[in-house]
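Here's the structure, in structure tokens; my notes come after.
Shown here: the complex without one of its protein chains, the others still in place.
Here the chain labels run A and B in written order, and each chain numbers its own residues starting at 1.
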Amino acid sequence: MNAMRQRAVAIAIFWAVLLAVLAWRAPGFFAGSNIRDIAVINAPALIIALGMTVVILAGEIDVSVGSQFAVASVVAGLLAKAGVPLPFVALLTAGAGAVMGGINGALVTWLGVPSIVATLAAMAFWRELLRWFTQGAWVQGLPAGFQWMGFGQAQGELAILVCAALLFGVMVWALRNVQAGRAVYAVGSQRESARLAGIPVSAVSFGVFTLLGALTGIAALLDSVRFSEIQSGAGAGLELKAISAVVIGGTSITGGRGNTWGTLLGASVLAVIAPALTFLGINAFWEKAIQGAIILGAIVLERVTTSRKMKAHAR
Amino acid sequence: MRVENRAGSERALAFLIVLEVAVFAFTGPNFFSAANAFEVVRLGVELGLLALALTPVIVSGGIDLSVGSMMGLCAVVFGYLWRDLHLPIAAAAACTLLAGLLGGALNALVITRFGGAPLIVTLGTYSLFRGIAEGLTRGVDNFSQFPPGFLYLGQGYLGGLVPAQTPLFLLFAAFYWLLLHRSIYGRALRAIGFASDGARWAGIPVNRRLALVYTLSGFTAAVASLIYVAHLGQARSDAGTGYELLAITAVVLGGTEIMGGRGSIWGTLLGLGAIVVLQNGLRVSAFPAELAGILTSAILVSTIAIGRRSVGRAAAGTAVTQEDGTEEEEMKNSQLAVLSAVILAGSLIVAGSNWWLVQSVRPAASGGAGSAVPAKRLTLAVMPKAKGDPYFVSCRAGAEEAAKQIGADLIWDGPTDLDPAKQNEVVEAWITRGVDAISVAVVNAPGLSTVLRKARAKGIKVLTWDADAQPDARDFFVNQATPQGIGDTLADEANRIMGGEGDFAIITGALTAANQNEWIKFIKARVAAKYPKLNLITIRPSDDDRNRAFSEAQTLMKVYPKMKLIMAISAPAVPGAAEAVKQSGRQDVKVTGLSLPNMCKPYVKAGIAESVVLWNTGNLGYLVVQASKMAVDGTLRPGATSIDAGRLGRIGIDGDQVVLGKPLVFTKANIDQYDF
Partner (left out) sequence: MHTSKYNRPLVVSKAVAAPLLEAHGIGKRYGGVRALRQVSFDLRAGEVHALVGENGAGKSTLIRVLTGAVQPDEGVVRLDGRVIEHNSPHRSRALGIAAIYQQPAIFPDLTVAENIALVNEPGGLARRIDRGARRAQAKELLRAIGAEIDPEREAGRLSMPEQQLVEIAKALGGNVRVLVLDEPTASLTERETEKLFGILQQLRERGAGIIYISHRLEELGRIADRITVLRDGETMGTRQAADTDVRTLIRLMAGRELSAVFPKRAVKIGETVLDVRGLTSAAAGIRDVSLQVRAGEILGVAGLVGAGRTQLAETLFGLTPADSGSIRVAGSEARIQKPEDAIRAGIAYVPEDRRRHGVVAELPVRANATLAILQRIAKGGLLQSAAENALAETWVSRLGVKTDGIDAPVSSLSGGNQQKVAIARWIATEPRVLILDEPTQGIDVGAKAECHRIMCDLAEAGLAIVMISSELAEILGMSDRVAVMRGGRVTGVMDRAAATAESILELALG
């Protein structure tokens, strides 16, 4: 636990430095409208990262969320276009996500396919299937009430933020206070012990994939309602972004350790990098390099700080 | 039993390949030929090298996601050393290999010294390597005009038949086979993969062995990168994008256990073979490219699931002794049975879709060219840059209309994403299939030109459209508008909208997109020459993603409050930027750019996007098919000054270019007249 916290602390320090530099060089970054815009844009990615946290905590991984996201976006658009009322669109989109996640879960749990292989296949499968089906066409001509869920821009943005905050709150609470939440930690921590302790490990594994799928569906909808048409190629690279957010936030990739607060931190760091570069006038070409360096830096820093602590403790 | 098991899965894979070959020999003209077999080998080399390198990594229980990015980095390093530092080509290559070695060593260092999980560490370097490559080239730079001796490595033939990279690949395959199956390192890696603690307790230097495979993996990626550059004739930072996942798929399909321990080079070669033959066979058969991904993932999951279940059953405690021979046999048979079922289902899908395609084309045959006696139906192949791109989707409608009118079979296929290497593969497949004309929207001119020349040598008429290849590699270029024409029009529009002065920003597609970079060059030139009071403040990428363009535009408006115009030059970026302006409520910022009228209609009507520039894409597709038909029947030949292009009337010819006309500028006044 300590080591993982260390990573989160290292990242938090990096983040604080970045914010300090921004405050010094580009105070405009902290304008309320800018913070709000960044939050609204990144809310869907945060929601997916929350689901990814649970999957990784349970000792699994899912690299297919980007493709699931694209499929769910188009499903949402087609449903809305067909005149389905928005609450049902939301329900069905989350359902479509849950089905895709559930397929991953079934492959992993009952067919014994390692999660990275199963979701690697799912990633290609859904993406190519969607391409075949849409041929790249966007979903256009959505009903007027689709954008901002009919609330208008200001309330719509607020609604997205409230949704994300609500989901975050529920996840934080549920991971601590619902038996299933603790079971996720137990399964990711010691699968065999969990089985011996009578925890239905298969149900937990299946559940985390389904949950991530459902959250991906919700995220896709919340992302789609910001626009008046839906692109069919969305979500490329989203899986790596979500995994990065989780890992940067200090969750152990082998499961059992970590929490959603760390993921919030990780997602915030990733969300801030691109706009921060523009604000600081740094060239966009270095963005990926900086992202990679942060991940490596976090690993190295974590190790350096913990080993020093261990030595100090030994003395 | 385990040995048996592995042999069983390899047998199943071999069976799968045989089945693929049998199906495609039936559906794909000339698929079953020696020439095509060697083409398959060439197409598999870069991917194969990565898969070879990943096999020992995965056997050791790790993973390396950074190999694809490493190819990009090495390509850029190589180009930079050769062109800018004027190193001899051999020295540049040697230094590139060193760079690969160092990159691999970085992975190894962080994994062994700092105890990072391989998945996370290489996820980090996956971003880092690609990021450095993009940073070094500032996204836009690319390197070409490598000497022919170097290009031979990727494009030449030994004895006129065997692709030049084959011996190198075989050398690496042999090396990795020795490493994994015959050396103490392979033995140690296997032990580490099965039980890392068990290996440590046996006195094996676990960290040193792991460091070796990650370093080798970086080195091999560098070799793959050199071959890739030689193959395509161009070094860009996007080399090898997405290759890591395909390579992992090949390795895992080949029976290597993702958790470590089990795995073989033979299996990897077979897995690679299954994937590459499938891709090539689908192309030669002119089946939709999307099927490749769908079928590969279905095969992957079913093989692993079957393998897993049998291993799981054994591990669950059922006996592992002699008397299980029968059960084992059953497992293998059921494995084969399920695999066959998957392939069969796949072929049924393919056959079904093919039938459907034929059905949809047939009425055109009877109704279209009524009077002419259809001695032989022409097969005209047309390739967009990327199949899913809405711009090219809108071109397709016109192309199909023309094919219907002239009663020809149209093959419309291409990469599903912007991968320059994929275009080569598709053209190769069309040559093998023996089409009458090939028309390509070229992503990467130096790389594709060699293949196009080969097509011409085989008597196929070659046209380019949308973006040109090298002039001697094609018969005609169907020019919708020159980069200069586009650049000039955009700059003129910017000047008009901004009233002659002020700041503007550009949102491009991917930073590495060649087209956009060409346009930007001419925009800059025109602004410098004619509109000195216009000021280009920055260029931001959108990765052809509407949402990314949206957030970039949002940030730009805040950072540059005086900015008056956002020029978005990727189709999805215009609606993205316009939506951002709309949501900001700013009246003083306008959007213009290059996009499809349908996508932008609401924004043009609302006055946010003052104008959108584009040619009539439907007409472009229509003209391409008309022109390629005329090239085949000889109406369009050198010296012609104009052609009669069906509903487009007479189209002028300028040298070897068929010119569609000037770009259209869509505004509030005229946008409703267009529907694409």
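Structural remarks
Convention: a residue touches a chain if its C-beta (ideal position, glycine included) is under 8 Å from a C-beta of that chain, and two chains touch if they have at least 3 such contacts.
In this text the structure is predicted, and so the values were computed from the model without any measurement.
Note that of B:R138, B:R200, B:R377 or B:R586, the residue touching the chain absent from this view is B:R200. Of the candidate positions A:Q140, A:Q153 or A:S189, contact with the unshown chain belongs to A:S189.
Of the options B:R187, B:R377 or B:K668, the residue whose C-beta touches the omitted chain is B:R187. In the full complex, chain A touches the omitted chain through residues 1, 176-183, 185-186, 189-190, 192-200, 203-204, 207, 256-257, 314-315. Across the interface with the omitted chain, chain B contributes residues 1-3, 178, 182-185, 187-188, 190-191, 194-195, 197-205, 261-262, 317, 319-322.
Keep in mind that, in the parts below, only the chains that are shown with their structure count from here on.
Chain geometry summary: the mean Cα position of chain A and that of chain B are 27 Å apart. Against chain B, the residues of chain A that register as touching in their complex are 26, 28, 31, 33-34, 37-38, 41, 61, 107, 111-114, 116-118, 120-125, 127-129, 131-132, 134-138, 140, 153, 223, 226-229, 231-234, 236, 240, 243-244, 247, 253-254, 274-275, 278-279, 281, 283-296, 299-300, 302-304.
Interface residues of chain B facing chain A in the complex, by the touch rule stated above, are 63, 110, 113-117, 119-121, 123-132, 134-135, 137-139, 245, 248-249, 252, 258-259, 288, 290-294, 296-298, 300-301, 304-305, 308-309, 312, 387-390, 392-393, 396, 416, 511, 538-541, 543-547, 550-552, 554-556, 558-559, 572, 575, 579, 583, 598-599, 602.
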